Each structure stands twice: as C-alpha cells, then as structure tokens.
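Shown here: the complex without one of its protein chains, the others still in place.
The chains carry the letters A, B and C, assigned in the order they are written, with residues numbered from 1 in each.
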Amino acid sequence: MSILVDEKTKVIVQGITGRDGSFHAKTMIDYGTKVVAGATPGKGGTECVGVPVFDSVREAREATGANASIAYVPYSFAADAVHEAFDAGVELVVCITEGIPTSEVVKIYSKMKSLGVRMIGPNCPGIISPGKCKVGIMPAQIHTRGNVGVVSRSGTLTYEVVNQLTKAGLGQSTCIGIGGDPIIGTNFIDTLKLFQADPETKAIVLIGEIGGTDEEEAAEFIKSEIRKPVVGFVAGQTAPPGKRMGHAGAIVSGGTGTAAEKIAAFKKSGIAVADIPSQISGLVASLMK
Amino acid sequence: MSILVDEKTKVIVQGITGRDGSFHAKTMIDYGTKVVAGATPGKGGTECVGVPVFDSVREAREATGANASIAYVPYSFAADAVHEAFDAGVELVVCITEGIPTSEVVKIYSKMKSLGVRMIGPNCPGIISPGKCKVGIMPAQIHTRGNVGVVSRSGTLTYEVVNQLTKAGLGQSTCIGIGGDPIIGTNFIDTLKLFQADPETKAIVLIGEIGGTDEEEAAEFIKSEIRKPVVGFVAGQTAPPGKRMGHAGAIVSGGTGTAAEKIAAFKKSGIAVADIPSQISGLVASLMK
Amino acid sequence: MNIHEYQAKEIFARYGIPVPPGKVAASPAEAGKIARDLGKPVVVKAQVHVGGRGKAGGIKFGKTPEEAEKVAGQVLGMSIKGLTVKKVLVTTSVEVASESYLGLVTDRKAKRPVFMASPAGGVDIEEVARTTPEKIFKMHVDPCTGLLPYQARFLAGRLEKDPKLQSQIASIAHKLWKVFWETDCSLAEINPLVKTPQGEVIALDAKINLDDNGLFRHAELEALREGENEHEKAAREMGLSYVKLDGSVGCCVNGAGLAMATMDLIKHYGGEPANFLDIGGSSSPDKVLTAMRIICSDPGVKAVFFNIFGGITRCDDVASGIVRALKEINIKVPIVIRLTGTNEEKAREILRSANLTATALMDEGVRQALQMAKGGVN
Partner (left out) sequence: MNIHEYQAKEIFARYGIPVPPGKVAASPAEAGKIARDLGKPVVVKAQVHVGGRGKAGGIKFGKTPEEAEKVAGQVLGMSIKGLTVKKVLVTTSVEVASESYLGLVTDRKAKRPVFMASPAGGVDIEEVARTTPEKIFKMHVDPCTGLLPYQARFLAGRLEKDPKLQSQIASIAHKLWKVFWETDCSLAEINPLVKTPQGEVIALDAKINLDDNGLFRHAELEALREGENEHEKAAREMGLSYVKLDGSVGCCVNGAGLAMATMDLIKHYGGEPANFLDIGGSSSPDKVLTAMRIICSDPGVKAVFFNIFGGITRCDDVASGIVRALKEINIKVPIVIRLTGTNEEKAREILRSANLTATALMDEGVRQALQMAKGGVN
C-alpha cells in the first residue's frame, strides 16, 4: 500500500500543453504514472506527450475515468482549474501553483469539505508513492520504495531529506508536500491519519516550518493517535519575526508560529526532533529497529 | 415512531417575543411540544410564555440541548435566522415565513446539503406528529394519531384533507407541509424516503400542486422505491398558464408544471389519484384494508 | 414580475452587456425624433408583456426617421394577444451574421441557477428544448462561487469557434450572471445574442423576469411594475393574491392550495371559477372587505363562494369582514359561505346575527354556490 496515490491512480494533467505542463507530464509518464489525459481549453482533440487532450476536465474524466488531476496553471487561473476538476468529479487534485490569493483557497477549501474531496497544495511539489505513482514535480530518482512516510510543508527541503533517507537505505511509502501557503487543502493531521492507517508505512518524517500552528496541532494529534515512530524537523529557527520567508505561510506573527514553540510541542508529544536535517535519517533508522 | 419530530424533539422558537412567535409557541406548548427555549436578539434573560429567552440561537441551544427550531421571523430576516440556527448546530429548522428571495433559499439549500442538516419550508405550515409533537402553525385539534403519512406543498388544503382523514377514523403518523416556494429545503422524495422507513406509517397521502416537476419526480420515485399505498391529489387543474397562483412556486410556465402532467405521472406510477379532495379519505381507507 | 425589453436593456447596459443604442417612445413623433438622433436605420419594437410580438407584427423596420415615425404609428396602439401597445423601443438596426441563445433561470430541481446556451437562437427556447434538446447546453452555477471562468468558457465554446468571439461571449455570460444574481431575477435571457459581420457580439433582445420575493430589496425595480389594473394593485397592496379568470363563481379562500382546489372543485361540479383569490394567512376584516370589493367589481361574477379553513386565519375575523362588506358595499350577487376550524362557533354566531348561514363542508358549499350562480338572483 501507500497513501492517496498508487498504481491505480489515473491522472489528468490540467494545462498539459503549456511548457511546465508538458515537461512534467512527461516525467510523470516516464516514472510510470498513469497519465490518462490532458485538459487545455481549445486544444481538445489533439495529443501531447502521447496523451489525448480534451477541452475540459469533465470530458477528460468521462472519457478516461480518471480519479486525480494535477494543475500546471498560472496563479490567476489556478483556482478556476481546481474548481473545474472538483466539479467534473475528480476526487484528488494536486495544485502545484504558487501565488493563489488566500480568499480563493478559502473558497476551494469550503467546497472541498462540502464535496468530500481533497486538494493537495497549493504551492507544493505534489505527492509520490515511490515505484508506483508520481503526481508532482519532485525529482523522481532520489526516491525509493520502502516504509517511511514523509510529509512536509516544503519542496526542496523534502528532497534533501528524502535523498538522505534513500542513501541511508530507508525507502519511502509515500512522500507528500502539503504546501507552503497559509491555507492548504491537506494538512499534517490529514496526512498523519492516512499514514497511521497504511500498513506499508512503519515510520513517519514530519518536516514543518515557521508560521501558523499546524505543527503544534499535529504534535497533539500524534501524541493521542499515532502509534508509529515520528521524527520531526522544523525549519526557520533563525527567521526574524514579521518577515515572510518565501512561502506565504512562513511568517512568525504576533509572537506565534515560532520554530521554538513548534519544536517544544514536538518534544512534549514524544516526537524525536532532529536539530539539523542530516540527523533525520539516523533518527529514523534508530526508531525503526 | 413517526418522522422528523416526536416526543424527543426539543424546539427553540426563533422570534418568540413577536406577536406570531409567542402565539404559536403557546399553541405548540399546549399541544405538548417540548419548547425548551426562545431566541430574540436583545431579549436574552427574559421569559416568554413560560420559556427562557436567549439573545442567540447558539446560547439557546447550548443551554437546552435543543435539536430543532422554528422561525417566526419577517421575510427580510428569515434567511439570516435559518443560517443562525444551522450555524448553532440545530439539525432541523422549520421555516414558516413566506416571501424569502429565491437566491437566499438557494444559498441556504447549499449550506444545508454541505452540513447534512434539514430545513422544512420556507412558506410552509410546518410539521406535526399527532399526539407527540407539533412544530408549526397548523390547527392541532384536527389531527389524530394513526398510520397515514401526509405530505403536501399546501397549508390549508392539507388541513382540509387531514380533517377528513380524522373524521373518517384515519389517524396520521406525521403530517408535513413542505412549502409553496419554488425552492424548498425538503421535497416530496425526501419525505417519501422517511415515510417508507417509518414502521408507523402504513399509507401515504401526497398533495401536490401546479409548478415545477417535484410531483413527476416523486411519482418516479414512488414507482421504484415506495412499498406502501400512496394516494395523490394535485391542485390547480383550472389554473391558467403564466400566472402565479398565490404560492411563488405555483406557476405553469413554458407548458410544464401543469396539473394534467402531474396527474398523468401519478397514474403511470400506480398512485391512486383523487379527482377531488373529498375522495382522498375513501381511497386511503380502501387501500389500507 | 416581468419588465419590458427596454427596461431589461437598461439593466444590461448598466452591467456592461453590449446592446444596440436606442430609446423608448410613446408617440410616433417621439419615435421619429429618436430615429433622427440615432442617425441610422432603426427597428421599432412593441413593448408588451407577452411573447410572439414579431409574428403579430409588433416589430417593424424604419430606414429613415420618417419611416420610423410611420411604423411607430402602426405599432403603437395595436393589440397583441389582448394587450394594447403603449410604448415602442426604437433602436439602431443591427446586421446579423449569426444568432444564438444565452439565458439563466432558477432550476427548481437542482435548486440552483442554471445557465443555458444554444446555437439555435432567435427562436422560442422552450420549442428548442422540446424538439432538439441536444442543442441546449447547460451549466449549473454554484451560489458560493458564482459563474466560474471555466464555465463561461464552456458556454462560449458551444456558441462560437473563434476564440475572440468566445471571449466576448464569456464576458457577457459573467455580466449576465451578475445581473441575474444581484437583481434577484428568476430569468435573464438574451435571445438572440447576435454576432455581427464586423465580429461583435451584441444582445439584440433582452428579457428579465424578477423574483417577486426579491423586490423588497430593489426599490428601483419595484418601481418598474406596470400593467396592473386597480384591482390587482389593491389586492397586492393588501397582501392578497388575486388572478382574474373568466367564470361566474367568485372565490375567496384562505391559502393558495385550497384556493386552487376550490377552483378545481367548481369546475368538477360543472361551473367556472371567476377568479383565484387567496386572502393569506393572518386574517383581518379589512382584507375580507378588499377581497369582496375586488371580486364584486367583476361583472362576470354571479355568486361569491367563501371557503375558509381556519388555522391562523380565524373564522370570526372572516365572518366580521363578510358582515361589514354586506353593509358597506352594494353587493348584487348571492354569497355562499363555507367555514370550519379556528373560532368556527364564534363565526357562526356573527353570521347568524346578520341572518347568514354557513356550511362546514367544501363540496356542499361549492354545489350551493353553483346553484346560486346559475339561478342568478339574490
């Protein structure tokens, strides 16, 4: 097993005919992901990287039975693309796009909850179940199949950690980047629940960063609900308050959202905390023994 | 048993301190309904018809554990009252008010579906499970406990029919007026499902009227899903097209929504159709034998 | 409530939907002046609350201001389906390369608004729905998000192939949605939506029906109400629902469903109802008085039938109203009363004191009223 995506996942690429869309569609296909269709308005009936293209997600889904989509769409159109996918009956939408207005994400979240569907992101690298399915932009070659579940608000920092795990012989069940925006569709707790229920996942790596209180809530949840070893790391210990550190969500404001608070919460909940990223694989290895 | 309301229903009266609110709260209490609280902004801490009044529905619900509410609120504030009740965690809201803009009801319906709660109405007389609980404005004395479920888009026409049933010795499990507006929270099919599942209900009377296609859809549903005898009646056979017959929803437009079509649909589905209201009790009696 | 094409086009223009320039005229001279000011060939269109005015000769062309004045003279005052044309809309004549349909209504089944687009424009959309439903494309609008860009794009794509025209149509769709939602419409329709040979998309006609329940928050739209006669106006202002019909038995009923059932029952027993009249929920003698004035003003009425099932409506209030009406209005037709329910006994006493009786049964009441109407004497 694994979580959210696997061999059965059939993916529509929204914006497949764009530069990023076609590039990543190809890397996903090369990895073995079942990319069954693309959707670009006005390009219906054509083909792109060997995949049939439809004018709308609805047509793409009806023709292929896809159950997931990934949106490579500029920020001004990305919210619309997610709505389109949900309205077409897609159950899992991965939204890579950075820069979507928070108010639009609020509306998407509200719709998501009322339909009982799921968005990963926005502003995220996507999700990969190594050896099975990749729906995202992460470099595939650093991943290997195994039993560590990785969840992170970051992109490249996740690659750093996964790379390490792989080199240390610790494969991954699923790696998910949940996104760096203040409001995201799938958060730590949502993911932790899935990892807890997944028999393939034997240990969990949770990579947080400053801003918000998602890590604190995750810590509480881990303490009461997670029966698998968890290794935590929080980026941004040296970030000054009031400044946005790249990610729209990475900001210490009003004295809350500091790395120190998050690390304290992790420790209080019995999570093994890595001081620096390179300690993570060692901690995982020791806990999995 | 019975449907939706019974001895366990605990009711908040929204707008209890108004003229209509206090009058109907009293008749409900006299009937034995558990009216546990009233809510009127600015009147919190007072008492009305022997019931404690709160400023908000939230406070009323938290203090009393009420699970239903009824809104006696003018049309310009009624939609807000329904939202307030749902936001406070009330699961069943009866909205008597006539004249709420359709766009407001559309928004309420959308929220209702996403929260998994229920509104009866608007523009309806409410609901009564005779001998147990009355949440509405219907004259209580014409009802008697028994095994006929009555569902209707009308108010006084329902009284007419119920009165007849009672006089013919045919008591009712529950009588529900679903409302005369084009968009209503609970429709025929919703109610039919409940009557089918209710062991106390042995036969169903369905009173439709011109406008929309609710009756046609109910007929289809009855044919495939309902295993209890159904007697139908449709008001408005003599209504001219294009004219609104009182109820905002009672209008034949574009050649659809005619009584003739609805009656034909009923007959096609094997529903016993009464030509005139006074035939209804006879048909019910014969089918219940 | 229906409003005229010229009023709907004013609303469209306010929201930025392109409509041909034009103005409304009440006289041929006015129409001629508008045509002169426009400086182009015009169309003169009858403004009446009824469909099919084209076939009835209510739309005519005027190449010159003189011709416009002449045809306006023909259209003004003409009768279309029983309605007299009192106003015409004079607009520039538009060259048409193709016609399509774009409209929005409330979908009662889906319980949300639905957009409809059809390349079969300029004809009755209900006819298209019946004969070639595959030519109608639908998109439901989520009240939370409003019309989404992908939906507007879909609709536009069903009407035109050219991306430039598609984006014009998508933009019109967004504006039409705003018109519909912000002004509480029950229908907002462009039929035909035309493409000109120059590649512009224009709303050649405009139809708006307003949700009566929404009017309280649009005073400026309520002011557009017209075509009501004094009785309809009096009924509305008193909170009564009244629809005039052609029969001989006047009806005064509490509740819309019961009122319809009463009409049906009159028909069932071989008569014809003279009207639909619902005196509404909260009874008052004043309402009954107004209702009687309205019903009895119809010369076709040969008898009046009261059908009251007391709930919130109190029978004694209605009885008092009837007694007062008999004193204050010169009523020349017989009255048959059926009442039962709340305060029935009190009501009977009040009626007795005025030498009136009442039955408790609807069927009996209707049969009596029919007999009275046939007899024709007081």
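What we mean here is this: contacts are C-beta pairs under 8 Å (C-beta built on N, C-alpha and C of every residue); 3 or more make two chains touch, one makes a residue touch a chain.
This is a predicted model, so every value here is computed, not measured.
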{"item": "Chains on display which the left-out chain touches in the complete complex", "value": "A, B, C"}
{"item": "Residue of A:P41, A:G121, A:G180 or A:P229 touching the missing chain in the full complex", "value": "A:G180"}
{"item": "Of A:I29, A:L115, A:L157 or A:L287, the one touching the omitted chain in the full complex", "value": "A:L157"}
{"item": "Residue among A:K193, A:K223 or A:R244 touching the omitted chain", "value": "A:R244"}
{"item": "Of A:G44, A:G89 or A:P139, the residue in touch with the unshown chain", "value": "A:P139"}
{"item": "Interface residues of chain A (partner: the chain not displayed)", "value": "20, 75-76, 98-103, 106-107, 109-110, 125, 137-139, 142, 152-160, 163, 180-183, 207, 209-214, 217, 233, 235-240, 243-250, 254-255, 259, 275-278"}
{"item": "Touching residues (missing chain, whole complex) on chain C", "value": "143-144"}
{"item": "Chain B residues that touch the omitted chain in the full complex", "value": "41-42, 55-57, 77, 80-81, 83-84, 87, 107, 110-111"}
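Following the convention adopted for this analysis, only the chains that are shown with their structure count from here on.
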{"item": "Arrangement of touching chains [line / ring / star / complete / other]", "value": "complete"}
{"item": "Per-chain CA centroid nearest to the all-protein CA mean", "value": "B"}
{"item": "Averaged-CA centre spacing for the pair chain B and chain A, given as whole angstrom", "value": "46"}
{"item": "Interchain centroid distance [CA atoms averaged], chain B/chain C, Å", "value": "27"}
{"item": "Overlap residues in chain C, where contacts from two or more other chains coincide", "value": "142, 144"}
{"item": "Per-residue overlap in chain B, given as positions that touch at least 2 other chains", "value": "110"}
